[in-house]
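Following: one structure in structure tokens, then a few remarks.
Yeah, one chain of the complex is gone here, protein chain that is, but the others are all in their spots.
Note that the chains are named A, B and C in the order they appear, and that numbering of residues resets to 1 at the start of each chain.
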Amino acid sequence: MKIELHSEREFDIIAIGRACIDLNAVEYNRPMEETMTFKKYVGGSPANIVIGMSKLGLKAGFIGKLADDQHGRFIEQYMRGVGVDTTQLVVDREGHKTGLAFTEIKSPEECSILMYRDEVADLYLNPSEVNEAYIKQAKILLVSGTALAKSLSREAVFKAIYLAKKNNVKVIFELDYRGYTWVSPDETSAYYTLVAEQADVVIGTREEFNVMENRTDGSNEDTISHLFKHSPELIVIKHGVEGSYAYTKSGEVFKGYAYLTEVLKTFGAGDSYASAFLYALISNKDIETALKYGSASAAIVVSKHSSSEAMPTVEEIEHLIAEHSKEIVANQ
Amino acid sequence: MKIELHSEREFDIIAIGRACIDLNAVEYNRPMEETMTFKKYVGGSPANIVIGMSKLGLKAGFIGKLADDQHGRFIEQYMRGVGVDTTQLVVDREGHKTGLAFTEIKSPEECSILMYRDEVADLYLNPSEVNEAYIKQAKILLVSGTALAKSLSREAVFKAIYLAKKNNVKVIFELDYRGYTWVSPDETSAYYTLVAEQADVVIGTREEFNVMENRTDGSNEDTISHLFKHSPELIVIKHGVEGSYAYTKSGEVFKGYAYLTEVLKTFGAGDSYASAFLYALISNKDIETALKYGSASAAIVVSKHSSSEAMPTVEEIEHLIAEHSKEIVANQ
Amino acid sequence: MKIELHSEREFDIIAIGRACIDLNAVEYNRPMEETMTFKKYVGGSPANIVIGMSKLGLKAGFIGKLADDQHGRFIEQYMRGVGVDTTQLVVDREGHKTGLAFTEIKSPEECSILMYRDEVADLYLNPSEVNEAYIKQAKILLVSGTALAKSLSREAVFKAIYLAKKNNVKVIFELDYRGYTWVSPDETSAYYTLVAEQADVVIGTREEFNVMENRTDGSNEDTISHLFKHSPELIVIKHGVEGSYAYTKSGEVFKGYAYLTEVLKTFGAGDSYASAFLYALISNKDIETALKYGSASAAIVVSKHSSSEAMPTVEEIEHLIAEHSKEIVANQ
Partner (left out) sequence: MKIELHSEREFDIIAIGRACIDLNAVEYNRPMEETMTFKKYVGGSPANIVIGMSKLGLKAGFIGKLADDQHGRFIEQYMRGVGVDTTQLVVDREGHKTGLAFTEIKSPEECSILMYRDEVADLYLNPSEVNEAYIKQAKILLVSGTALAKSLSREAVFKAIYLAKKNNVKVIFELDYRGYTWVSPDETSAYYTLVAEQADVVIGTREEFNVMENRTDGSNEDTISHLFKHSPELIVIKHGVEGSYAYTKSGEVFKGYAYLTEVLKTFGAGDSYASAFLYALISNKDIETALKYGSASAAIVVSKHSSSEAMPTVEEIEHLIAEHSKEIVANQ
């Protein structure tokens, strides 16, 4: 099965949601209390994904709201610098801040994030700032779950989905769940369900699908059985090192495997996975290949220091896949 | 066309949303500044509708949240007294208040309402307080637009709709727009659209449909053309004294006429209309007849002092319709 | 001892704080659930006090903020009607509401109030709306504790006190504690202490002084020992039916006795007490006489239905005092 995309569109993908600042520990393998220097990168799941896709040669755009300060301007400059269209990045005029994520890397297995998400500009994106003429130029609209956490950003996303469906733009929903910004599990579940039912492709970890279903013991079978009654054609459920599963409405199931690499930290795995997986779909590759692209891209990013700058090129991804194929042949 | 309802259900209708207190001017035909005494009634659109339907002989239930005070207890006692099932009326434990509506009747044409809707208990209904076992006992779930104005009531309504659709309960969406509680037109439009697309029947005034569409110059044709692409089977659009239109998905259009009566005030017209219209649908009458029931019920309520206590019986409605039929015959 | 007041001032008293609406049960001696009709009066401690003093023949003014609605306009009209200067009653332009108090009279001993104090206009009085030219025309500034419950009203009161002291206007602090509007006992205690230390006269019940001291077992001795180190010259502590005590900085103590009357409800006792007590002070009577005026006025108001309209005249007060003097003589 392949996802049928509109072929005559200026943008391969337009993402909507948060773009913020990662402050990554320069001195790592220690608690953050002992880290004295931090390096600044652009961060935020949908921003990382479009930066990754831009690096893979696709034409990407972004709809979002930035703080009217040095961090906001840095984000715009950086994204523009890597080729992302930033004409729909609105500047907040009400004093809201850029979201921050300080990363702590105690060890490759013990990573955590200290988030600053109070009164952040991205959650103040307004429905009136979502533009139909822009969205209708895209093959794909990528929606990030975090943008649903608060009004008015939440309603801006609903409007974007409404416009995408009206204009035959495929909607990809990346669950991207960040507990910090949500008030209650009931609220998260309500909006995740509403959006997932309207999306064409849904991507998330098993834990994130559990959040959507407001249960702790969800199963992939229940998840797909419910969602395939609605709009989705393709559902990707990630199970960490055990790999991932792609389900199609027509009943196919594909399994993807994680590539073993030297892990520096776990941040950025999901975003790099999504960007390469979507790259493959847009490039008209089959789903099995897309799963390999996702895994390879994730393996590369977790071995490096950042989430955005570390995004690989097509050559790097294909090189990793080829290397591992040889190993597999050699091991047979 | 008739709406196919599940025949084996304990409740004809279950409504979700606000129940509050009306304080109606005892001395009227003057500005409220000169009114010194107020009479207390139960109010709130969905509460009025189920009270009306209960009086029409149907079995009705209510899902809502009441303040833990004398006004909250009065509402529960009154609704129970007229036969409404109040087992799902949850008592708020966080100090929220009962919504109030002081009515001013300067003249039959100049009526206004002074609303108290800050921190009201009904908007704190929680998704976890919405019960699947209860909803699946109903033929119809009535959703009132005001309940969408704030979290968590908003998410409680989304959950109720999700459970209704899962259990083959028809969803009626009464737009019931009250500007006071909403933050922005964009927000209202986003949620009204989401709910209307999922409902089986949508009822509102032309002005309320304009609010849903976030435009001032909406047309019935545009409205039905959009909504009939989604779930709705029946859409009723009211145009005040010019009457109302009922549109079916299969392409029928019915016009209903307003009955002329002596008007004391305009409050309660919409609620009494909805209760009698829905009564007729549930009683398996055709849509033309249902439109007459709605108009007759509205005509009776606007000639009386309250919205809830004034709800007519079936005999009163049928008597008014019969009287007017004679006039029409006489006029021919 | 007498309080030395500036003799050449246009206003005997200017009060600052809340003016709101009382909705008193027309059918009483029952739970409010069974009361179907409510009668509207102006209410709020400082408003009642100046209405009472105006009725006693003094020249009073009021600084406050009113909702831009029918209730707000009624308050202004009523106060103006009884002779209070309302030129400093500012109209709120941000949609805030008039505070409400529904009174429940189960029996003379069991009275309670259902308060609506969320987002009320009076708490939005702004320091910039407090006018030095106005305050300096007064002999006395009356500050009500409730006005300290929230910013910006709180800061408006601090500014008024600052201006009063600068212009040799005596500051009377009526503790008027209403738990509903306060966030924490620590907060209340902090501001009550700050204001009491700056006031010239402090009036409250023993329970209210305990709130100020953030303890449950306060004693009059501790209270006066602390406050007389600061500005206060006169402190009145009320102990309900046991009567009240007036302490002067110079060491005098006066005891006042409650008059026995037929009690309809307990509301309004404190306000009528304060208005007659202050009337007596302003009229240059001694403290013992002032205590009698306060008690007589309270006795009259608790036998009637409202708090504001029931405020007695000088004749009624003096008549009651005279009657009781005869009884006492007769009993000797």
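Please note the rule applied: a residue touches a chain if its C-beta (ideal position, glycine included) is under 8 Å from a C-beta of that chain, and two chains touch if they have at least 3 such contacts.
As the structure is a prediction and not an experimental result, all values here were calculated from the model.
Taking every chain of the complex into account, the chain not shown here touches A, C. One of A:Q77, A:S107 or A:S325 touches the chain omitted from the figure, and that residue is A:Q77.
Checked against the full complex, the candidates C:E34, C:D68, C:E132 or C:E187 give a single residue touching the omitted chain, namely C:E187. Checked against the full complex, the candidates A:K97, A:K238 or A:K292 give a single residue touching the omitted chain, namely A:K97.
Of the candidate positions C:S112, C:N126 or C:S303, contact with the unshown chain belongs to C:N126. Residues of chain C that touch the chain left out of view are 126-128, 151-152, 154-156, 158-159, 162, 183-184, 186-187, 189-191, 193-194. If you put the missing chain back, the residues of chain A touching it would be 23, 26, 31-33, 35-40, 69-71, 73-74, 77, 97, 100, 102, 104, 114, 116, 118-119.
What we mean here is this: only the chains that are shown with their structure count from here on.
Contact with both chain A and chain B is made by no chain of the assembly. Taking the mean Cα position of each chain as its centre, A sits at the greatest distance from chain C.
Because chain B and chain C share one sequence, their contact can be compared position by position; here over half of the interface residue numbers appear on both sides. These two copies of the sequence, chain A and chain C, are related by a rotation of 180 degrees on CA atoms, to the nearest 5.
Work out the mean CA point of chain A and of chain B, and you get 42 Å between them. Put simply, the C-alpha centre of chain A and that of chain C have 61 angstrom between them.
Residue positions of chain A touching 2 or more other chains: there are none.
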